[in-house]
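Right after this comes chain A.
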Amino acid sequence: MNDKYLYYPGCSMESSAKAYSESLAAICEPIGLHLEEINDWNCCGATEYIGISLTPAYSLITRNLALASLQADGTRTVVAPCSACYLNLAKADYYMQERPILGENVNTALAAGGLHYDPGSLFIRHLLDVIINDIGLDKVKSKVVRPLTGLRVAPYLGCMVPRPDYEHRWSNPEYPNELDRLLKTLGAEVIDFPLKTHCCGGHMTQIGPNTAFELIRRLVSSADQYRAEVMVTLGPMCQMNIDAYQGEMNRHFHTDYRMPIIFFTQLMGLAFGLNAKQLGFGRELVGTREMLQRIGVEAPEPIEAVPAHKPRMKEGLPMPRMPGDEEVN
Partner candidate 1 sequence: MTGPFDSASKSPERIGVYVCHCGTNIAGVVDVAEVRDWTEKRLKGRGVIIARDYKFMCSSLGQEMIEKDIQKLGLTRVVVAACSPHLHEQTFRNACQRGGLNPYLSELVSIREQVSWVHTDKHAATDKAKAVVSGGVERVIKNEPLEPLRVPINEATLVVGGGIAGIQAALEIADAGFPVYLVEREPSIGGHMAQFDKTFPTLDCAACILTPRMVSAGTHRHITLMTWSEVENVSGYVGNFTVTIRKRARYVNTELCTGCGICQEKCPKKVIDQIYEAGMGYRKAVYTPFPQAVPRYPVIDKPNCTYFSKGTCKACEKFCPTNAIDFNQQDELITVQVGNIILATGYDLFNARRIPHYGYGRLANVYTNLEFERLSNAAGPTNGEIVLRDGKTKPKSVGIIHCVGSRDRNYNNYCSAICCMQSLKFAHLVHERTGATVYNFYIDIRTTAKAYDEFYQRVLEEGTLFVRGRVAEVTDAARKPEEEGRLIIQVEDTLAGKQRRIPVDMVILSAGLEPRKDAKETAKLFGISCSADGWYIEKHPKLDPVATMTEGIFIAGCNTGPKDIPNTVSQGAAAAARVLGRIQQKEIFIEPVRASVNQDKCSGCRICNNLCPFNAISFIEDRKVTEINAALCQGCGTCVAACPAGAISGTVFSNEQVLSQIDGLLMLNLEYMKEAPELVAV
Partner candidate 2 sequence: MNANGTKPKFAMYWAAGCGGCEIAVLNIGEKILDVDANFDVVFWPVAMDAKYKDVEALDDGAITLCLLNGSIRNSENEAIAKLLRRKSKILVAFGSCANEGCIPGLANLSSAQEIFETAYNTISTDNPQHIRPQPSYFVPEGELHIPEFYPIVKTLDQIVPVDYHMPGCPPESHQIAAVIDLVIKALHGEAQLPPPGSVIGAGDSTVCDECQRTRNVKAIKQFVRIQDVRTDPTMCLLEQGVPCNGPATRSGCAALCPQAGAQCIGCYGPAEGVIDYGARLISAYASVIDAKEPAEIDRVLDGLPDPAGQFYRFNLARSLLRAARSAWIKS
Partner candidate 3 sequence: MTEQDQFEPVIIGFTCNWCSYRAADLAGTARVKYPPNVRLIRLMCSGRLDPTFVMKALASGADGVLITGCHPGECHYIEQNYKALRRYQLLKRVFAQLGIEPQRVKLVWASAAEGVKLAHEITTMVEEVRALGPLHWGASNGREVHDHLPTEDMELPEEAEVMA
(Lines give C-alpha, C1' and ligand atoms only; values in the text may rest on other atoms or scores of the structure.)
Protein backbone atom coordinates (compact mmCIF):
# COMPACT_ATOMS: atom_id res chain seq x y z
CA MET A 1 0.00 0.00 0.00
CA ASN A 2 1.03 3.49 -0.82
CA ASP A 3 2.12 5.35 2.30
CA LYS A 4 0.45 8.63 1.37
CA TYR A 5 -2.97 9.68 2.62
CA LEU A 6 -5.60 11.56 0.69
CA TYR A 7 -6.22 14.68 2.69
CA TYR A 8 -9.56 16.43 2.97
CA PRO A 9 -8.94 19.64 4.96
CA GLY A 10 -12.44 21.10 5.04
CA CYS A 11 -13.33 24.79 5.13
CA SER A 12 -12.55 25.47 8.79
CA MET A 13 -8.91 24.63 8.36
CA GLU A 14 -8.58 27.70 6.17
CA SER A 15 -10.44 30.03 8.47
CA SER A 16 -11.35 29.52 12.13
CA ALA A 17 -9.01 26.59 12.63
CA LYS A 18 -5.86 28.02 11.06
CA ALA A 19 -3.97 26.97 14.19
CA TYR A 20 -4.99 23.37 13.53
CA SER A 21 -3.90 23.62 9.94
CA GLU A 22 -0.56 25.23 10.77
CA SER A 23 0.26 22.83 13.57
CA LEU A 24 -0.70 19.84 11.46
CA ALA A 25 1.58 21.04 8.68
CA ALA A 26 4.36 21.39 11.24
CA ILE A 27 4.11 17.90 12.72
CA CYS A 28 3.64 15.95 9.49
CA GLU A 29 7.33 15.83 8.72
CA PRO A 30 8.56 14.62 12.14
CA ILE A 31 6.05 11.76 12.32
CA GLY A 32 6.39 10.89 8.65
CA LEU A 33 2.82 11.59 7.65
CA HIS A 34 2.36 12.19 3.93
CA LEU A 35 -0.84 14.03 3.18
CA GLU A 36 -1.93 14.71 -0.36
CA GLU A 37 -4.72 17.23 -0.57
CA ILE A 38 -7.69 16.25 -2.69
CA ASN A 39 -7.76 18.53 -5.72
CA ASP A 40 -10.73 20.84 -6.04
CA TRP A 41 -12.44 19.63 -2.86
CA ASN A 42 -15.61 21.35 -1.73
CA CYS A 43 -17.47 21.99 1.51
CA CYS A 44 -18.88 18.91 3.19
CA GLY A 45 -22.12 20.69 3.97
CA ALA A 46 -21.46 20.63 7.70
CA THR A 47 -24.30 19.50 9.91
CA GLU A 48 -27.28 21.27 8.46
CA TYR A 49 -27.60 20.21 4.88
CA ILE A 50 -28.32 16.55 5.59
CA GLY A 51 -31.36 17.59 7.56
CA ILE A 52 -32.83 19.31 4.55
CA SER A 53 -32.46 17.03 1.58
CA LEU A 54 -30.50 13.82 1.41
CA THR A 55 -29.49 13.44 -2.22
CA PRO A 56 -28.01 16.90 -2.70
CA ALA A 57 -26.36 16.73 0.72
CA TYR A 58 -24.77 13.36 0.09
CA SER A 59 -23.86 14.33 -3.45
CA LEU A 60 -22.05 17.37 -2.13
CA ILE A 61 -20.09 15.22 0.30
CA THR A 62 -19.49 12.35 -2.08
CA ARG A 63 -18.09 14.60 -4.77
CA ASN A 64 -15.02 14.82 -2.56
CA LEU A 65 -14.78 11.06 -2.31
CA ALA A 66 -15.18 10.71 -6.05
CA LEU A 67 -12.37 13.20 -6.56
CA ALA A 68 -10.29 11.35 -4.00
CA SER A 69 -10.83 8.08 -5.89
CA LEU A 70 -9.34 9.68 -8.97
CA GLN A 71 -6.27 10.58 -6.99
CA ALA A 72 -6.08 7.30 -5.08
CA ASP A 73 -3.17 5.72 -6.93
CA GLY A 74 -2.70 2.76 -4.64
CA THR A 75 -3.82 4.35 -1.44
CA ARG A 76 -7.34 3.93 -0.14
CA THR A 77 -7.39 6.16 2.90
CA VAL A 78 -8.95 9.59 3.14
CA VAL A 79 -8.00 11.57 6.21
CA ALA A 80 -10.04 14.41 7.61
CA PRO A 81 -8.92 16.50 10.58
CA CYS A 82 -12.31 18.11 11.21
CA SER A 83 -14.88 16.16 13.22
CA ALA A 84 -17.85 17.20 11.14
CA CYS A 85 -16.11 16.63 7.83
CA TYR A 86 -14.92 13.22 8.97
CA LEU A 87 -18.37 12.20 10.09
CA ASN A 88 -20.02 13.46 6.94
CA LEU A 89 -17.61 11.63 4.67
CA ALA A 90 -17.91 8.44 6.70
CA LYS A 91 -21.66 8.76 6.84
CA ALA A 92 -21.98 9.20 3.09
CA ASP A 93 -19.80 6.20 2.44
CA TYR A 94 -21.76 4.10 4.92
CA TYR A 95 -25.27 5.03 3.89
CA MET A 96 -24.54 4.74 0.19
CA GLN A 97 -23.64 1.14 0.86
CA GLU A 98 -26.50 0.49 3.18
CA ARG A 99 -29.09 2.16 0.99
CA PRO A 100 -28.27 1.29 -2.62
CA ILE A 101 -30.97 3.61 -3.97
CA LEU A 102 -29.35 6.57 -2.26
CA GLY A 103 -26.05 5.40 -3.71
CA GLU A 104 -27.56 5.32 -7.19
CA ASN A 105 -29.11 8.73 -6.80
CA VAL A 106 -25.86 10.23 -5.63
CA ASN A 107 -23.94 8.67 -8.47
CA THR A 108 -26.54 9.88 -10.95
CA ALA A 109 -25.96 13.37 -9.62
CA LEU A 110 -22.18 12.97 -9.73
CA ALA A 111 -22.38 11.66 -13.26
CA ALA A 112 -23.44 15.13 -14.34
CA GLY A 113 -19.92 16.18 -13.46
CA GLY A 114 -18.40 13.04 -14.93
CA LEU A 115 -17.69 11.61 -11.49
CA HIS A 116 -18.48 8.34 -9.79
CA TYR A 117 -17.87 6.85 -6.37
CA ASP A 118 -18.10 3.19 -5.34
CA PRO A 119 -19.13 3.20 -1.71
CA GLY A 120 -16.75 1.15 0.41
CA SER A 121 -13.84 1.70 -1.93
CA LEU A 122 -12.14 4.24 0.33
CA PHE A 123 -11.39 4.17 4.04
CA ILE A 124 -12.54 7.36 5.70
CA ARG A 125 -10.52 8.06 8.81
CA HIS A 126 -9.96 10.79 11.30
CA LEU A 127 -6.50 12.28 11.69
CA LEU A 128 -6.21 11.09 15.30
CA ASP A 129 -7.05 7.52 14.32
CA VAL A 130 -4.31 7.58 11.67
CA ILE A 131 -1.76 8.96 14.10
CA ILE A 132 -2.60 6.42 16.79
CA ASN A 133 -3.10 3.34 14.66
CA ASP A 134 -0.87 3.85 11.63
CA ILE A 135 1.95 6.11 12.79
CA GLY A 136 1.85 4.61 16.27
CA LEU A 137 2.62 5.97 19.68
CA ASP A 138 6.13 4.56 19.58
CA LYS A 139 6.95 6.80 16.65
CA VAL A 140 5.35 9.78 18.37
CA LYS A 141 7.23 9.05 21.55
CA SER A 142 10.52 8.89 19.70
CA LYS A 143 10.02 12.48 18.51
CA VAL A 144 9.24 13.97 21.91
CA VAL A 145 12.08 16.28 22.94
CA ARG A 146 10.15 18.56 25.27
CA PRO A 147 7.88 16.33 27.37
CA LEU A 148 4.83 18.21 28.64
CA THR A 149 5.57 17.18 32.20
CA GLY A 150 3.26 18.68 34.76
CA LEU A 151 0.74 20.08 32.30
CA ARG A 152 -2.76 19.00 33.25
CA VAL A 153 -4.83 18.53 30.13
CA ALA A 154 -8.45 17.63 29.53
CA PRO A 155 -8.79 15.42 26.44
CA TYR A 156 -11.92 16.52 24.65
CA LEU A 157 -13.03 14.64 21.53
CA GLY A 158 -16.50 16.02 21.07
CA CYS A 159 -19.39 13.93 19.99
CA MET A 160 -18.80 13.41 16.29
CA VAL A 161 -15.55 11.59 15.95
CA PRO A 162 -15.99 8.40 17.94
CA ARG A 163 -19.69 8.01 17.22
CA PRO A 164 -21.34 6.18 15.58
CA ASP A 165 -18.05 4.49 14.76
CA TYR A 166 -19.22 2.67 11.65
CA GLU A 167 -15.97 0.80 11.19
CA HIS A 168 -15.20 0.05 14.85
CA ARG A 169 -11.98 1.98 14.76
CA TRP A 170 -12.21 3.46 18.26
CA SER A 171 -11.56 1.73 21.56
CA ASN A 172 -15.02 2.66 22.78
CA PRO A 173 -17.48 4.97 21.10
CA GLU A 174 -18.78 6.36 24.38
CA TYR A 175 -15.53 6.73 26.24
CA PRO A 176 -12.57 6.34 23.91
CA ASN A 177 -9.04 6.46 25.24
CA GLU A 178 -7.08 7.31 22.09
CA LEU A 179 -6.59 11.00 22.83
CA ASP A 180 -5.70 10.23 26.45
CA ARG A 181 -3.04 7.80 25.32
CA LEU A 182 -1.58 10.23 22.83
CA LEU A 183 -1.38 13.05 25.35
CA LYS A 184 0.16 10.76 27.95
CA THR A 185 2.77 9.81 25.37
CA LEU A 186 3.60 13.49 25.04
CA GLY A 187 4.29 13.52 28.78
CA ALA A 188 1.20 15.47 29.86
CA GLU A 189 -0.81 14.72 32.95
CA VAL A 190 -4.15 13.66 31.47
CA ILE A 191 -7.29 14.00 33.54
CA ASP A 192 -10.04 11.37 33.27
CA PHE A 193 -12.32 13.89 31.62
CA PRO A 194 -15.87 12.63 32.12
CA LEU A 195 -17.32 14.81 29.38
CA LYS A 196 -14.81 13.87 26.74
CA THR A 197 -17.44 12.90 24.21
CA HIS A 198 -20.16 15.35 25.22
CA CYS A 199 -21.47 17.94 22.82
CA CYS A 200 -19.97 21.44 22.58
CA GLY A 201 -23.23 22.85 21.26
CA GLY A 202 -22.36 22.72 17.60
CA HIS A 203 -24.27 25.30 15.67
CA MET A 204 -26.58 25.95 18.60
CA THR A 205 -24.49 29.06 19.20
CA GLN A 206 -26.27 30.46 16.15
CA ILE A 207 -29.71 29.01 16.77
CA GLY A 208 -30.20 28.84 20.52
CA PRO A 209 -27.27 30.49 22.27
CA ASN A 210 -28.59 29.73 25.76
CA THR A 211 -28.52 26.01 25.06
CA ALA A 212 -25.04 26.31 23.65
CA PHE A 213 -23.82 28.33 26.64
CA GLU A 214 -25.05 25.61 29.02
CA LEU A 215 -23.27 22.92 27.07
CA ILE A 216 -20.08 24.97 26.96
CA ARG A 217 -20.34 25.71 30.67
CA ARG A 218 -20.62 22.03 31.53
CA LEU A 219 -17.48 21.23 29.61
CA VAL A 220 -15.44 24.11 30.90
CA SER A 221 -16.60 23.77 34.48
CA SER A 222 -15.93 20.04 34.54
CA ALA A 223 -12.43 20.54 33.14
CA ASP A 224 -11.95 23.25 35.73
CA GLN A 225 -13.16 20.97 38.55
CA TYR A 226 -10.51 18.50 37.52
CA ARG A 227 -8.01 21.37 37.62
CA ALA A 228 -7.14 21.00 33.96
CA GLU A 229 -4.98 23.83 32.65
CA VAL A 230 -5.97 23.38 29.07
CA MET A 231 -8.53 21.52 27.04
CA VAL A 232 -7.27 19.66 24.00
CA THR A 233 -9.57 18.93 21.13
CA LEU A 234 -9.62 17.57 17.63
CA GLY A 235 -12.41 19.46 15.94
CA PRO A 236 -12.53 23.04 14.70
CA MET A 237 -16.15 23.49 15.77
CA CYS A 238 -15.47 22.32 19.31
CA GLN A 239 -12.47 24.56 19.57
CA MET A 240 -14.31 27.58 18.26
CA ASN A 241 -17.35 27.13 20.48
CA ILE A 242 -15.38 26.79 23.67
CA ASP A 243 -12.80 29.37 22.76
CA ALA A 244 -14.85 32.06 21.08
CA TYR A 245 -17.98 31.77 23.18
CA GLN A 246 -16.37 31.25 26.56
CA GLY A 247 -16.53 34.98 27.27
CA GLU A 248 -20.18 35.24 26.37
CA MET A 249 -20.88 32.11 28.37
CA ASN A 250 -19.14 33.67 31.37
CA ARG A 251 -21.27 36.79 31.05
CA HIS A 252 -24.40 34.64 30.75
CA PHE A 253 -23.72 32.67 33.92
CA HIS A 254 -21.73 35.34 35.77
CA THR A 255 -18.74 33.06 35.93
CA ASP A 256 -15.11 33.72 35.26
CA TYR A 257 -13.66 30.67 33.56
CA ARG A 258 -10.50 31.08 31.55
CA MET A 259 -10.00 27.62 30.09
CA PRO A 260 -7.83 27.70 27.00
CA ILE A 261 -8.63 25.16 24.32
CA ILE A 262 -6.17 24.10 21.67
CA PHE A 263 -5.76 21.39 19.06
CA PHE A 264 -3.95 18.17 19.87
CA THR A 265 -1.59 18.79 16.97
CA GLN A 266 -0.46 22.00 18.65
CA LEU A 267 0.50 20.06 21.77
CA MET A 268 2.26 17.45 19.68
CA GLY A 269 4.25 20.22 18.03
CA LEU A 270 5.21 21.69 21.42
CA ALA A 271 6.34 18.29 22.63
CA PHE A 272 8.36 17.87 19.45
CA GLY A 273 10.14 21.09 20.38
CA LEU A 274 8.63 23.20 17.61
CA ASN A 275 8.14 26.92 17.87
CA ALA A 276 4.82 28.01 19.42
CA LYS A 277 4.15 30.63 16.77
CA GLN A 278 4.73 28.11 14.01
CA LEU A 279 2.10 25.93 15.69
CA GLY A 280 -0.56 28.60 15.51
CA PHE A 281 -0.38 29.71 19.15
CA GLY A 282 -1.55 33.25 19.50
CA ARG A 283 -4.62 32.76 17.36
CA GLU A 284 -6.75 31.58 20.29
CA LEU A 285 -8.97 34.01 22.21
CA VAL A 286 -8.65 32.46 25.67
CA GLY A 287 -4.95 32.99 26.23
CA THR A 288 -2.48 30.16 26.56
CA ARG A 289 0.33 32.14 28.19
CA GLU A 290 0.07 30.43 31.60
CA MET A 291 -0.26 27.04 30.10
CA LEU A 292 2.76 27.57 27.89
CA GLN A 293 4.77 28.92 30.78
CA ARG A 294 4.11 25.69 32.68
CA ILE A 295 6.22 23.86 30.12
CA GLY A 296 8.66 26.69 29.69
CA VAL A 297 7.53 28.05 26.37
CA GLU A 298 7.36 31.73 25.60
CA ALA A 299 3.90 32.69 24.40
CA PRO A 300 3.81 34.46 21.04
CA GLU A 301 1.96 37.71 20.56
CA PRO A 302 -1.74 37.29 19.95
CA ILE A 303 -2.63 37.46 16.29
CA GLU A 304 -5.41 39.79 15.40
CA ALA A 305 -7.75 38.07 13.04
CA VAL A 306 -8.13 40.03 9.83
CA PRO A 307 -11.64 39.79 8.42
CA ALA A 308 -11.35 37.68 5.29
CA HIS A 309 -14.21 39.41 3.57
CA LYS A 310 -15.79 42.78 3.52
CA PRO A 311 -18.34 43.17 6.26
CA ARG A 312 -21.59 41.73 5.14
CA MET A 313 -24.79 43.66 4.78
CA LYS A 314 -26.39 44.24 8.12
CA GLU A 315 -29.31 42.22 7.12
CA GLY A 316 -29.37 39.43 4.54
CA LEU A 317 -31.91 39.03 1.85
CA PRO A 318 -35.19 37.54 2.97
CA MET A 319 -35.56 33.81 2.35
CA PRO A 320 -38.22 32.94 -0.19
CA ARG A 321 -41.16 31.27 1.41
CA MET A 322 -41.65 27.68 0.41
CA PRO A 323 -44.96 25.86 0.32
CA GLY A 324 -45.37 23.96 3.54
CA ASP A 325 -43.21 26.31 5.57
CA GLU A 326 -46.14 27.19 7.77
CA GLU A 327 -46.40 23.61 9.09
CA VAL A 328 -42.70 23.36 9.72
CA ASN A 329 -42.26 26.60 11.52
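Quick note on selection: all candidates are chains of the complex that A comes from, given by their letters.
Observations on the model:
We adopt the following convention: a contact is a pair of C-beta atoms (placed from the backbone, for glycine too) under 8 Å apart; a residue touches a chain by one contact, two chains touch by 3 or more; residues count from 1.
Predicted, not measured: the structure shown is a model, and the values here were computed from it.
The listed chains 1, 2 or 3 are all part of this complex, yet only 1 touches chain A. Taken in their complex, chain A has these residues touching candidate 1: 172, 174-175, 177, 192, 194-195, 218, 221-222, 225.
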